[in-house]
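With one protein chain withheld, the remaining protein chains of the complex are depicted in position.
Up next, chain A:
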Amino acid sequence: MEPEVMKAEMVLAPTLPFKKVQTADKYPKGQSRGRQWKHLRYLLQAADASTMPPDQPNYLNIQSPPSIYPPKRYCDITGFEAPYVDPRTKLRYTDPEVFKQIRMLPDEYVQRYLALRNAAVVLR
């Protein structure tokens, strides 16, 4: 280790005096750990039905419902109000200038703009 790194003490030491079980023993090297971590969604689904009484508040209960206000439509490129939608790319735009720009965008940017709104087509 280089002296600057040692001095800065930025790296976690492999063994620590206050731990009963060291990390190196708990997670031995070489084991593929990535697959063990499931997404939160799955963990919540697994925990949900079996153990929880239904009338008590739990993590999923307290989530907000969708908004009652009708969604306002904003232009994807400029951010102003957008009454129009481009039928080919499904992007929203405010005026014809923006429309010209949209038609000149390469496909990659179209998908990225749509992804901002969570409206991109995901092929899986």
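Some points to look at:
Criterion: a contact is a pair of C-beta atoms (placed from the backbone, for glycine too) under 8 Å apart; a residue touches a chain by one contact, two chains touch by 3 or more; residues count from 1.
The criterion applied here is as follows: contacts and distances are computed from a predicted model.
Note on the omitted subunit: UniProt lists it as "Actin-related protein 5", one of the names in "Actin-related protein 5", "AP complex subunit sigma", "C9orf72-SMCR8 complex subunit" or "Cytochrome c oxidase subunit".
In the full complex, chain A touches the omitted chain through residues 1-2, 4-5, 8-13, 16-21, 23, 26-27, 33, 37, 39-40, 43-44, 47, 51-53, 56-59, 61-69, 71-72, 74, 78-81, 94, 100, 103-104, 106-109, 111-113, 116-119, 122-123.
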